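The other protein chains are all here in position, but one chain of the complex has been omitted.
After this line comes chain A, so read on.
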Amino acid sequence: MTERRKGKMHKTGLILAASGLAGLSMTTQATEGEDFIILASTTSTENSGLFDAILPRFTAATGIEVRVVAVGTGQAFEIARRGDADSLLVHDTEGEKRFVAEGYATERADVMVNDFVVIGPGDDPADIADADTVADAFARIAEAEAPFASRGDDSGTNRAELRLWEAAGVAPEGGWYRELGSGMGPTLNTAAGMDAYVLADRASWVAFANPQGLELLFEGDEALFNQYGSLLLSAERHSHLKHDLAERWHQWLLSEEGQQAIGDFQIKGQQLFFPNATK
C-alpha cells in the first residue's frame, strides 16, 4: 500500500519536473523575436565593449536586434561561408576582397580603423621602443630571440602579424616564437605570464585588465593601421539569410549616425575606433 503511494508520488514529481522544464523552454522560444540578425565579428570589437556602446543606438533607431558571435576573423569568414551569419564585420581587407571575389559577398565597405600596438615586458630586452619602424622593431625581437607570443589562430591580427614578419625579412621560427592558437585575450594573458612580446589591437589592449609587467612599447607606424570592413553577403549563395535587415545594418554603419556612434565610443577617455566610411 505505502509502496504504491510512494510510486505515485514519485511519478507526480517527475511529471511536475518535466512540465516545469517544458515551461521554461517555452519562455526561451517566446522571447526570440523575428527582427534580429546574426553578426559574425571579431573578438576585438566585442571584448573592447564597442558593440555594447553602438548596438543599442542601432536597435533604438531601427528596432532590429543584432546578435554578435565574436570569433577570430578566419572563423567569422567560415561561419558566413556556411550561411550561418547574416552579416560580417571583420578586419582583414585582403581576405574580405577575396570573399567578394569568390561570390560570397556582394559588397565590402570600409567602416573604421583602429591600430595595432606592440606590447612587451617593461624592461624591453629587445630594445624596440626606439625602433624607427615596426619592421625594425620586429627584426630586433627576432635578433634578440626574445619570447614572442603569436595568436597563431588565423585571425585578422594573426594575419597582420605574419605580414609584419615578412616586412621585417624574418621567418619567425625557433623556441622564442610561440604560437598559442588562442584569441586576443588569452594570448595577452599568456604573454603577461611569460614576459613575451605580442602584437595586439589597441582596443583589446586598452580594455585588458591583467597586464602584469607588460607595457605598450611601440606604436604609430602606418603599417600598423587596422582597417575594419562590413560585408553585405550574397543573397544568391544563401537565400535564407535576412538580407533586408542585414542591409539596413550595413547602411547604418556607414551612415552619419553610425559613424558618429563609433567615434563616440571611448574607454578610459581614449577613442579606440576611428570611423572612415567613404560614403
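Here is the rule we use: a contact is a pair of C-beta atoms (placed from the backbone, for glycine too) under 8 Å apart; a residue touches a chain by one contact, two chains touch by 3 or more; residues count from 1.
The working rule: contacts and distances are computed from a predicted model.
Per its UniProt entry, the chain excluded from the display bears the name "Tungstate transport system permease protein", taken from "PqqD family protein", "Tungstate transport system permease protein", "Amino acid/amide ABC transporter membrane protein 1, HAAT family" or "Phosphatidate cytidylyltransferase". Listed residues A:Asn47, A:Asn114, A:Thr157 or A:Gln259: the one in touch with the omitted chain is A:Asn47.
Check A:Thr93, A:Thr106, A:Thr133 or A:Asn189 against the missing chain and you find that the one touching it is A:Asn189.
Summary of contacts with the chain left out: across A:Val68, A:Ala142 or A:Leu180, the touching residue is A:Val68. By the touch definition given at the top, chain A reaches the unshown chain through residues 6-7, 17-18, 21, 24-25, 28, 32, 38, 43, 47, 51-52, 67-70, 81-84, 183-186, 188-189, 207-212, 238, 240.
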